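Note that one protein chain is taken out, while the other chains of the complex remain in position.
== subunit A ==
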Amino acid sequence: MRIFDPHIHMTSRTTDDYEAMHAAGVRAVVEPSFWLGQPRTSPASFFDYFDSLLGWEPFRAAQYGIAHHCTLALNPKEANDPRCAPVLDELPRYLVKDQVVAVGEIGYDSMTPAEDTALAAQLQLAADHGLPALVHTPHRDKLAGLRRTLDVVSESALAPDRVLVDHLNETTVKEAKDSGCWLGFSVYPDTKMDEERVITILREYGPEQVLVNSAADWGKSDPLKTRGVGDLMLAEGFSDDEVDRVLWRNPVAFYGLSGRLDLDLDLDVTATGATHEGNSVLRGGA
């Protein structure tokens, strides 16, 4: 079973997780930039984080045979802090980077005017840079938040089929699907969604444009939840092809909209711990 986790915060995870993910079949991840738990107080703190998502973290992932891409943005929560808002002005120089496959996570947290501004501005940035957008839907007042999100998307320059609305559940999936957006489900140990509920939604709505992620981060979460969904799909009678569609081809298709997805890995870096076979080879290729 090949797995592409389209939303996971590997910065918050250990090398043990990378090892277990690879053993479970994970071969590609997308790491959206987000809130770190501790509020940032300056744009420079974001830039170091973005640099890490474009430097150290892909290197770490490659050592475990996992291709790493990222989505960059000013996250909804910190869009409310005027000390952090200038990040928006610097985002363009980051959005041209090869490994950036979407703008994200953007969206709503508390549905404030500052979040309105940041969401609209970053949907425009996505359109300007030929990137799709990963849109977080809020945890509090979720259905109202989804509706407001879809309104802003429909008023933006970005077509719905270039938008992934994430953290959906039973109350939000129908309107999200009707909008033409891609549908993201985060499977958590206790909150958001679980494996059984994802199966129920797949039965009702089908696998088209559905992505399943672990959204694993620094909170209680599990980077192997994607595999759990795949296993349960098979146990419940879904075909190998349907599992592959949800866990691999759909995320490849969505992030492939960027034209920047590169699912080859440097074997030289993946040789854990020890060797780089010959030199130039550190980069591979010719």
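Brief remarks follow.
Definition applied: a residue touches a chain if its C-beta (ideal position, glycine included) is under 8 Å from a C-beta of that chain, and two chains touch if they have at least 3 such contacts; residues count from 1.
Convention: contacts and distances are computed from a predicted model.
With the options "Sugar phosphate isomerase", "NADH-quinone oxidoreductase subunit H", "8-amino-7-oxononanoate synthase" or "Peptide/nickel transport system permease protein" in hand, the undepicted chain maps to the protein name "Sugar phosphate isomerase" (source: UniProt). Here one chain is not drawn; of A:Y18, A:F34, A:F185 or A:W248, the residue touching it is A:W248. Residue A:Q99 is the one among A:S33, A:Q99, A:Q122 or A:T226 that touches the chain not shown.
Residue A:A67 is the one among A:A24, A:A67 or A:V246 that touches the chain missing from this view. Against the chain not shown here, subunit A presents residues 2, 4, 27-28, 51, 54-56, 58-59, 65, 67, 90, 92-93, 96-99, 128-130, 248-249, 252-253, 255-257, 259-269, 272-276, 278-286.
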